[in-house]
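Shown here is a partial selection of chains from the complex, left in place.
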Amino acid sequence: MANITVRFYSKCLNRHTSFQMYLPYGVNEEGNEYQKRGMKTLFLLHGYTGDAGNWVPEYLSDKYNFAVVIPNGENSFWLDGISTGHKFCTFLGEELVEFVRKTFNLALRKEDTCIMGLSMGGFGALHTAFRYPEVFGKLAALSSALIMHEVAGMKEGQGNDVANYEYYRECFGEPSKLLESDNNPETLVHRLKTEGKEIPRIYMSCGTEDFLIENNRAMHRFLESEGVEHVYEEEPGIHNMDFWSRYVLKFIPELFG
Amino acid sequence: MANITVRFYSKCLNRHTSFQMYLPYGVNEEGNEYQKRGMKTLFLLHGYTGDAGNWVPEYLSDKYNFAVVIPNGENSFWLDGISTGHKFCTFLGEELVEFVRKTFNLALRKEDTCIMGLSMGGFGALHTAFRYPEVFGKLAALSSALIMHEVAGMKEGQGNDVANYEYYRECFGEPSKLLESDNNPETLVHRLKTEGKEIPRIYMSCGTEDFLIENNRAMHRFLESEGVEHVYEEEPGIHNMDFWSRYVLKFIPELFG
């Protein structure tokens, strides 16, 4: 096993950033079939106020033989913001993937590459996988902050307890144009269907007492109405690590089993 | 000596951040007069595209017995941006100072507390010391990116090779209001004079071939016209580490000798 920290200069962020990695026992071992075709890899996305830290137990990586790549998304909603140097979506789906492929020979095929996130990171998992379906074969989105409809209705000077209007505009772009933009995961689903592209396999869950439960139910209904195959689960629970730990145990075997 | 990395949750940034520290030989040693009154401390600010890394040779810290605190300012110009979670000026001048005081018993008196930066960090050193003159007794500003007059003239859709309009608006606020705002170091100098407050001791330098030389000369003339005592030096040189290394050697003895 190995715990790895990488600091490198990101063109998308216009500055240095760092990410964490976990490599399981057996990575690239002789006779390991993944050595030849690129090890299985999980990109793991933190939530709002979070940073890069591994919330997947290492024994699961060892058991299913997958590497974990854990970037810092700051409070970006894993989107390309409007300011120079805030291209977190391109950073994640292009620059970081390319870096990991070339440096570690990982994540070479979408069948081997998954993305999982919680809260803001759940939004990021859905959005990034829909934006880069040729990179990510499967996604798991836990208690996802699918707040694009609320943000779309915001006016200058508004905001909420968490953040002000300028913050949301920086992350999502002009609110009035958000729903039609590429920052809306629904827009990306429509496009994938129109273009006849394969949609990544989707695993979603949310606690029934989570303040984001209606946002998640809305996405579930949207996917149903669009005929997009997906797993959607609810269970008693709130927006906390207890819930996410349980769904890590449930969804990791689906992603890598 | 010690090299220290601290990760902590910042209220100003709404997320975890980290900073670096260097402690010299002798910090808090018995019989060290600084043990009683708070060790001498240098806050060290990186430039645009940079991150927390020590560019003051450790032997200088050992010789003059000062700690170095090295925050990550991202590309914020060390200002409070307009979005929630972008309060880098308050982070630096209040939250980080308080954390360092309480955790390490450092930077307790302004006579012992200095701030130095290069390029964007030179702007930050001037601005932060003028904004928190009760914290920082001296400042050194190298090749400072004193671009407030250029930014003030920007219109929506404009920008330059380095960054777009939205980036500058995020950092500096509405350009049309910048020159009168607290984000303009000149405004802060006027206020300090009006309020009869002591202005920190100022050391500035810029290379004569630096693309920022005219901005630095303008600040020099401004300080002269305002009757603000300061050291200003020019020397052949461009915007690079060679120049900054020379001025570290010149200015550190002024700050801590």
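We just call them A and B in the order they show up, numbering each chain from 1.
The criterion applied here is as follows: a contact is a pair of C-beta atoms (placed from the backbone, for glycine too) under 8 Å apart; a residue touches a chain by one contact, two chains touch by 3 or more.
All of these numbers come straight from a predicted model, not from anything done at the bench.
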item: With 2 copies placed, total copies in this complex; value: 4
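Convention: only the chains that are shown with their structure count from here on.
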item: When subunit A is superposed on subunit B by its C-alpha atoms, the rotation angle in degrees, nearest 5; value: 180
item: Inter-centroid spacing, subunit B versus subunit A (mean Cα positions, whole Å); value: 36
item: Subunit A residues touching subunit B - in the complex, by the definition given at the top; value: 7, 9, 14-16, 48-51, 74-75, 82-85, 159, 162-164, 166-167, 170
